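Omission of a single protein chain aside, the complex is shown with its protein chains in their original locations.
What follows is subunit A.
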Amino acid sequence: MNNILNEIGIENYIFLSTILFSIGVFGVLYRRNAIIVFMSIEIMLNAVNLLFVAFSTYHQDAQGQIFVFFSMAVAAAEVAVGLAILVSIFRNLGSIDINKLKNLKG
């Protein structure tokens, strides 16, 4: 495993994660369907998880991999709450288009 990392180089993992993270950020900023926005947030979190595992191997240290479990559990709880909010919006509004949520302005 460590040989592969040496051959590829840790920088490339950082670039890949940063690209994935940026894709997630732009998804959150520009997509208007709430489900797609949720998926973009997941991409952001998973990009970070990938980098955690890469750094964990780079440092020969298991803490990073354990942190991934924490962040996966947290992400699951977060999305569960988010989907529950989405369901109640869909019941009230009949749509999950973020552009239709414009009651709060001022």
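Keep this in mind: contacts are C-beta pairs under 8 Å (C-beta built on N, C-alpha and C of every residue); 3 or more make two chains touch, one makes a residue touch a chain; residues count from 1.
The rule is short, and it goes like this: contacts and distances are computed from a predicted model.
Between the names "FtsW/RodA/SpoVE family cell cycle protein", "Ubiquinone biosynthesis protein UbiU", "Gluconate 2-dehydrogenase subunit 3-like protein" or "NADH-quinone oxidoreductase subunit N", the one given in UniProt for the chain missing from this structure view is "NADH-quinone oxidoreductase subunit N".
One chain of the complex is left out; on subunit A, the residues touching it are 10, 14, 17, 21, 24-25, 28, 34, 37, 41, 44-45, 47-48, 51-52, 55, 58-59, 61, 63-64, 66-67, 70-71, 74, 77-78, 81-82, 84-86, 88-89, 92-93, 98, 101, 103-106.
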